[in-house]
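With one protein chain withheld, the remaining protein chains of the complex are depicted in position.
Now for chain A:
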Amino acid sequence: MSGALPRLGVLHAPNAAANLRDLVLAGRDRCEVVLLVRRDVAAAEPDLVRLGQALATVVVIGDDVTHELAGLGLDGLVTFHDAELEACDAAVRELGLPGATEADQPWDKLVQRRLLNAAGVSTVRSAPVDSPAGLFEAAAEIGLPAVLKPRRGTASTDLGFLTGPADLEAEPGRRERWAGLVLEQMIQRAPHPSGRRWLADYVSVETVTHRGLHTHVAVFDKTPLAVAGGTGPSRHAVRETGDVLPAQLPPHVYDAVLATTSAALTALTVRDRVSHTELRVCADGVEVIEVNGRLGGEVAGMIGMMGGSDLVRAAFDVALGRRPELAAPTRPEVLVSLYVPFPERSGPVRSAVTRPQVRELPGVVRVDEVAQHGAARSDTAFHAVKVLLTAADADSAGHLVRSVATRVARLYEADGLGADPWLRQLTDDGDESDAEPDSARPVDATPDGAAPGTTGPDSAAPGTAAPDSAAPIGAGTRGDTV
């Protein structure tokens, strides 16, 4: 790479939202990519270092990130990995690089919720928990139902759904780790505002912020969450099962989603970064579930396939203090990335399924993952398959999603996929216009049934939403680890 190009440090690790190829392609003719890899990661992932060295500069670093980066002559620093967010932000601030947030540690879920509360963006109550006694105090303060979860990370594991006093009493006997938790009010599930039962009641927004101006590039719908049972850290692990582009929201909900996202990012003092905001939606309101300070997983590639901007490149630009060139997805069809989960996470894969079998399923345009017989289910991040589907419109997409999920369940029958409540919810062909929430537990974070709409800003006043709030150039990746 040319020495005249700016040097961009990328704190990288496996399972980031951008993989090695994404980074290499985004950096071409734009910057010199310096891959910064933790010593323990480099030891565990020799392929990452070997391939990285063939494509970019690789620097193996220890724990004192800021000190180690100080002599590298970097013009910017970015990460696409949750585990590196805080270290990245701290180094950006201390090295005087573009993109520092004014707020300290806004990706800590407790800090974040309090910032959102203070700005009037969220009414969800939350309290820190570090011990069993602290749990009871927190529950008395915020009430039940509630979700107990780690303050950091977005792996959606180690959750405790406390729907009533019995769950609360049982939690100390179930949980091993108590450090760094937060208890948040739980939001009850609701139908997707479009009435389509195959869509979940939450969306995600990918936003590029440059000098405090928020540009929403795309909004994604989701297929219903799956909740894995069991014991230990995987207990009540929530799994996302699919992203849908574009979102099928009524205009007033769509506007509220964008306005609330802008307000949330402003409350968190986001200045120069690509972020991923998840919001609960229903017919009459919007509530922030959480804001992630990096590009969402899975979504960048989908946006690119639909004709939108390369958001890894946009993240590079804003990390270097440059104005990014942004374009919304333009293709007219509906694109779905579907990840069919194993209901039971432990153990090996019992079914014998091949890629060609999955490739033949209706609507499949790409097969990203097929769990192999005998392999550990964790090898594919607990997915049986991960595929991309395209459809002419949302209704066709719903039929395809149900069809593919049902057929995958048959292929993986020996792994119990057919009995998963998630599949029943997805394949329920009830009257779409009369959608009722599933009787399963509520999932993830936010408030009780009290007026979620009151937390979002006036949809007619999108606030800081940038350049064109009426037509956002506005819509996450598992599977590739390096």
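What we mean here is this: a contact is a pair of C-beta atoms (placed from the backbone, for glycine too) under 8 Å apart; a residue touches a chain by one contact, two chains touch by 3 or more; residues count from 1.
By our rule, contacts and distances are computed from a predicted model.
Of "Amino acid ABC transporter ATP-binding protein", "Acetyl-coenzyme A carboxylase carboxyl transferase subunit beta", "Cytochrome b" or "Carrier domain-containing protein", only "Carrier domain-containing protein" is the UniProt protein name of the chain excluded from the display. Here the missing chain is touched by one residue of A:Asp47, A:Asp64, A:Glu325 or A:Asp393, and it is A:Asp47. In the complete assembly, the contact with the undisplayed chain comes from A:Arg355, out of A:Arg355, A:His373, A:Arg410 or A:Arg424. When the full complex is taken into account, the listed residue touching the unshown chain is A:Val367, out of A:Leu320, A:Val367, A:Ala394 or A:Ala409.
Residues touching the missing chain, restricted to chain A, are 19-21, 24-25, 28, 47-48, 50-51, 54-55, 354-356, 366-370, 479-482 (touch as defined at the top).
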